[in-house]
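In this view, the complex is presented without one of its protein chains, the others remaining in place.
Think of it as A, B and C in the order they're written, each chain with its own count starting at 1.
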Amino acid sequence: MVKIQVKGVIPPMITPFKENGDVDYDAHRHNMELWNESELGGYLVLGSNSEAAYLTENEKIEMLKVTVKKARKGRIILAGTGMESTRETISLTRKAADAGADAALILTPFYYSDKMNDEALITFFSEVADNVTIPVLIYNVTKFTHINISARAVETLSRHPNIIGMKDSSGNIPQLVTFKAVAAEGFNLIVGTASAWYPALTLGVRAGIMALANITPTDCAQVQNAYERGDYEEACRIYERLFPVNTAITATYGVAGLKHAANLLGYKGGSVRSPLLSVNEKEKSEIRGILQRAELLA
Amino acid sequence: MVKIQVKGVIPPMITPFKENGDVDYDAHRHNMELWNESELGGYLVLGSNSEAAYLTENEKIEMLKVTVKKARKGRIILAGTGMESTRETISLTRKAADAGADAALILTPFYYSDKMNDEALITFFSEVADNVTIPVLIYNVTKFTHINISARAVETLSRHPNIIGMKDSSGNIPQLVTFKAVAAEGFNLIVGTASAWYPALTLGVRAGIMALANITPTDCAQVQNAYERGDYEEACRIYERLFPVNTAITATYGVAGLKHAANLLGYKGGSVRSPLLSVNEKEKSEIRGILQRAELLA
Amino acid sequence: MVKIQVKGVIPPMITPFKENGDVDYDAHRHNMELWNESELGGYLVLGSNSEAAYLTENEKIEMLKVTVKKARKGRIILAGTGMESTRETISLTRKAADAGADAALILTPFYYSDKMNDEALITFFSEVADNVTIPVLIYNVTKFTHINISARAVETLSRHPNIIGMKDSSGNIPQLVTFKAVAAEGFNLIVGTASAWYPALTLGVRAGIMALANITPTDCAQVQNAYERGDYEEACRIYERLFPVNTAITATYGVAGLKHAANLLGYKGGSVRSPLLSVNEKEKSEIRGILQRAELLA
Partner (left out) sequence: MVKIQVKGVIPPMITPFKENGDVDYDAHRHNMELWNESELGGYLVLGSNSEAAYLTENEKIEMLKVTVKKARKGRIILAGTGMESTRETISLTRKAADAGADAALILTPFYYSDKMNDEALITFFSEVADNVTIPVLIYNVTKFTHINISARAVETLSRHPNIIGMKDSSGNIPQLVTFKAVAAEGFNLIVGTASAWYPALTLGVRAGIMALANITPTDCAQVQNAYERGDYEEACRIYERLFPVNTAITATYGVAGLKHAANLLGYKGGSVRSPLLSVNEKEKSEIRGILQRAELLA
């Protein structure tokens, strides 16, 4: 059984909110047009940077539908459909399939983190993959879930015919090598952060889902282009130039910082949803400086 | 402004599931009858031991309604209504108020844990408390959220007229003393685990919401009774006798273990919902032994 | 075989340094005179608050000798003699015995923390206890060692004829109950921080080795006195009054803060040894305020 190949840079798209907290679908359409013009491998709707934890099911499906309608043909559309319970995950994944998602990116359940051992995770992902019509990708994001899937679980799950890959957002390169060593052939190992993008390419990874691609998709793509044409120095140079921006919009300022950077770069970031707090004036000024030093802003 | 006083032992009630995974409301009614006959201070529906993370909104409200209908008069009914977003938390808390909850126990939001600083948590709880009609209790449960609310935040929030207390499930006694030192008078500090029940009583705490109260409510109440009548040795003796049972049903075997113990003791625990796994035969035998050594089972 | 009983409050004595970094033995003699006048159960030389990690073997033995010479008769003298290797621990413990220590407080080795499993720790403490002439106490201080000894290891080691107790500095009260449940009769469970002193007394603990006893030994002793004569409210009141001072001199400002507080209260704290940094002027002012609010300073 041949698994779909996921390749290229994919933005885990932000969800713009109006000042009153409602989803601003028009702003999302605006952003989609910009992303459509960029060199991207696809789109991820409802990832961690979308504030999916704050969206209702209706909002999730609507965001997906707008994305499907606006997406450039031929690009893969991934939807984050992980919920805490197996049954809700299956239910939401089916709805996402009906709404046009090509594949589902499914978070490790994490509330009862100390009980999410290998057996629980293998059972969970297998049950979900058995009961949905679109392919499944595992989403390992320890920073938010405080769970780190084991190599043993990846080894088993990578052999499931409907589990086609994993986004690993740890930035842990030795761990990526470990996963690569045990995963079945054709399993898509996707790096989940721009902080590990160039090193991941040197290890054979071919796709990256990275917050940074929301605001500078072309630069992210050029890292890969340069690498693949053999210009390693150029690839590494772009990667290192972008690196501090990535630190800013993920670790230092988080989604609020990402959205403010988006605003500065022509996207419509909009507000964050409460309880997230907006960046303050001092932080805004710091973000501007970081974008300037990375040559993304004059 | 005088705040309601929360006193006594309150079970964070389990949600029994049928083998097909549906909520077994009849089993809950059966359990309510047993709890009604026990000496309890009230009921908590939709706490961590209820697998609330796995329940739909409809199931949550229905569990609450059944509880309200069956509850012994005069006992407080708490409902866990915390969601990740402020707006969803307000919405669910209002629905819980309409369904008859006396107060809401609200989890610290935690998905973006590194952004949930004092300012974010103070803003979140204040906004929620300002926008609901029933009193609010903070729910601090680091084991599941990987967030630990600060004394500074508690100091501020304890002065909000509609925030009446906090369940601290850390079992961290020095932290409890710190919270006590900064909290406004009349703020209800509630210990959230039987592992700290007797020490908490010696420090002036008067209420405990503890998993153990699901299966041995009377013993839990007797720790407090003995303490309050000055029989400290007896209080400590019961506490120490129950201690290993509490370790078993929280740390070692978790909710699945709690439900199996419930089955052994005349309650209807039912199944856990996937991805939680049931206890296996070896674990069942261990649980039986632990209950026997604690003199809860012949 | 009957084990020595350790009882009362014991200060883990600070080591005063001159400005040039040398040990100031005269300052220690001065402090000893003050401690001799206070109600204490004994003395601990070379605990964590002594900066033992910064002392040479010669300095360690000299500090012990000065202590032995100045100590009030009938009070137990404990010496911290834990080293990373078994052979060095045995060697230093023997020298401490020769210099007059009554018992040795021995740290869990911790450099290769992930290899210090139950088997390694049980073997280590057994080998040491078998090869020294004075009794051994286990020293569990996770904050510094990042090791937390298991209940299973304590269960085994508490049955060794020459291991008479354990100082647990975690402040983790449920853990103390767990240790108490498994330890052999007569094993001395000693609480290692004033933050857990009163709760530990209510659980039957009878000794405390606490940084706070360096600077306010009598108050620490009065918590126990009040508790043992049945005046629990008074015991709890003193404990709660001292609590913020303990937080200051352990967590917030550490040994440098403890030494500055000592200076303010008539002891000779002296300098800390580099790389520890002295408290700055702002911190000095905060410490003064904390001592005043605790009624230790006018």
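Everything that follows uses one rule, which is that contacts are C-beta pairs under 8 Å (C-beta built on N, C-alpha and C of every residue); 3 or more make two chains touch, one makes a residue touch a chain.
Just so we're clear, the structure is a prediction, and the values are computed from it rather than from any experiment.
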Visible contact partners (per top-of-document touch definition) of the missing chain: A, C
Residue, one of C:Q5, C:S113, C:N148 or C:S285, that touches the chain absent here: C:S113
Residue among C:E39, C:E62, C:E88 or C:E240 that touches the chain left out of view: C:E88
Sites on chain C contacted by the missing partner chain, in the whole complex: 21, 48, 53-54, 56, 84-88, 109, 111-116, 119-121, 123-124, 127, 143-144, 146, 251, 254-256, 273-277
Chain A, residues in touch with the chain not shown (by the definition above): 171-174, 177-178, 180-181, 193, 195-196, 198-199, 202-204, 232, 236, 239-240, 243-244, 247
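Methods note: only the chains that are shown with their structure count from here on.
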Same-residue or different-residue interface between chain A and chain B, half as cut-off: same
Chain with minimal offset from the mean of all protein Cα atoms: B
Where chain A and chain B are represented by their mean Cα positions, the distance between them in whole Å: 35
